[in-house]
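A selection of the complex's chains, in situ.
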Amino acid sequence: MPGSENVGGVMLVTKFRIGILGATGMVGQQFIRLLDGHPYFEVGHLFASDHSAGRRYGDVTRWSVSASIPESIGELTIESISEIPTDDIDILFSALPSDIAESVEEDAARAGILVFSNANSHRMKDNVPILVPEINSDHIRLVAQQPYGRGFIVTNSNCSTAGLVFGLYPLIPFGIEQVVVTTLQAVSGGGLKGVPAFDILGNVIPHIKNEEAKMETETKKILGQFTKNRIEPLKTDINATCTRVPVLNGHLESVSVTLKEEISIEEAVQQFTQFESGIMDLSLPTAPRTPIVLVDDEDGPQPNKHLLLPEDPLGMAIKIGRIRRKSKSLRFLLLVHNTIRGAAGASILNAEYAYAAGYLEGVSA
Amino acid sequence: MPGSENVGGVMLVTKFRIGILGATGMVGQQFIRLLDGHPYFEVGHLFASDHSAGRRYGDVTRWSVSASIPESIGELTIESISEIPTDDIDILFSALPSDIAESVEEDAARAGILVFSNANSHRMKDNVPILVPEINSDHIRLVAQQPYGRGFIVTNSNCSTAGLVFGLYPLIPFGIEQVVVTTLQAVSGGGLKGVPAFDILGNVIPHIKNEEAKMETETKKILGQFTKNRIEPLKTDINATCTRVPVLNGHLESVSVTLKEEISIEEAVQQFTQFESGIMDLSLPTAPRTPIVLVDDEDGPQPNKHLLLPEDPLGMAIKIGRIRRKSKSLRFLLLVHNTIRGAAGASILNAEYAYAAGYLEGVSA
């Protein structure tokens, strides 16, 4: 258990021992930034592809998510994902590309490690939750069905999905018949080098490979019911169009929802603002105070203006604005910080929740 | 009539005498550029606000739509919109701001001038057509109900509407139940100085004042039936969300259409590609050879790549791509050149059509 103990007058702080898979990329860097000084977790191992392995993290990494690498991290030696020292790691946060994530994460789980993954390899598997603690915390119970013994794999969703589910969940009581969503996604969603400047400067690319299918299936699973040891996906019709825009950070989503029951704008506002997640009492370090922030700006939410707010300095809250209504259809815009709430922050929050919910008992720290 | 006449061995070319209202702005400049060397129309008068009146056009104008002002135009003296020499003008193209367009255009029509207006002041009036020759050429008959004698006012639509109607018109036979559209609009839509760089660089502004209402009402009027001397708007439900993106030219629209009848992608493609406007035989100078161009690029249409094509060098065609389908709903992206097809080019095409349809008879040229 993380904690501090007074041993002969010396305060000993114990934290879970953390490794990061895919530590040099955009999401890997965000893991490192967000875990710097974390009260439960202490980063001890960084993993990347073989051609970086053996070299100093600070020498290899094109650090891009803030002014400078946390000092202690820069000195670490990058290790190969093919030689994970499982005895020295309690938790692995994974930012691996999907094509290699599958087996690496399984092997780690089999070795007893708790894997919190941002990769999509396992998301749609029956015994793997796509966990969003504020929305479907009970889905974590799926890990009991995983064949890994003490270890397990918990995933978080795709970055655009991470926003959409907060826009839809408070409306479920009114019956969601159909969702039409168009996203305007930031270039950081493609990773450090994923989107070439020549393609996107002054342009929009109205296609992001596989993204629309991910949004449609993941959203239904996240919003589904956990019953009889399985998840029954939400029955609704979701239609996504995903575009890339010349924005650094922050996915904006134009959402249109057709409801079974008519709902006034006031009721919608109430549903969003009074949304209370079951996890508020746990005071998890990375949980936003208010998971949904209504933006009081007729021109918002905007990536450049509303991504980080005084009441949400980490970027974990979803911002919603411009709620409009026409009979049974409701339209609004939402903004999600794609590499925080939509990636590294989501994995970390999942791990914090797992700890609070007792799923880390028996793990060394 | 525009034409050439051999008088004593000298070829005399006669053209309609053109004035441009709002000549210094973005759309005014496009009028000038597109009318340079036009076979029917000859620009003779440029009008702008009083503080520019009396000065040389080339001295006052921050020319921005190409490398340089057509030479003869730069020498013209700007005139005041309050003193239009109606005897020397057959046709006025109007790029006036809406707040001053209304009375200026009415006065001109009353003086016998044919006004082709890009302003929105008159668009929704019962006796004024929003003309799109390829789609609703018969709507021009509305001008017979105008109280201006020989003069009349014909409008073209708002720039984002100009694209949407081409995406919907070919689908009308299948019954359009509902339309959900999210636009990603270029900064040129706001005029030369309308969008400050500090607001939009690396950002998206998910609101354009009044734009959504315009799209919803204008689209239904354009697609409406002309019966019993009036226009019966198309009965359908249109829901627009309009955003501004850091793109110079070209509005991209993510369209989702729910149809009454199921339609295969092949049928949809056929509807778009086999769309034949009734005006093709007229060979109007500004009419696109193919009003709808299907873009064969899984990442298109893109503003930077598909706005002007070898088969559409002017930018008058609408580009459509990424047609997808789910039971009775059809989704696609369309791209419209906002200051050409969505503004100056549309007004000019309307005037060309009016000429071909005999509405300019009796006018001096």
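Labels A and B are assigned to the chains in the order they are written; within every chain, residues are numbered from 1.
The rule is short, and it goes like this: a residue touches a chain if its C-beta (ideal position, glycine included) is under 8 Å from a C-beta of that chain, and two chains touch if they have at least 3 such contacts.
Everything numeric here is computed off the predicted structure, so don't read it as measured data.
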Oligomeric copy total, full assembly; chains in place: 2: 4
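As a convention for this text, only the chains that are shown with their structure count from here on.
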Intercentroid distance (Cα basis), chain B paired with chain A, Å: 44
Chain A to chain B touching residues, read off their complex: 180, 182, 184, 202-207, 237, 239, 241, 243, 245-248, 252, 254, 256, 298-305, 321-322, 326, 329, 331, 333
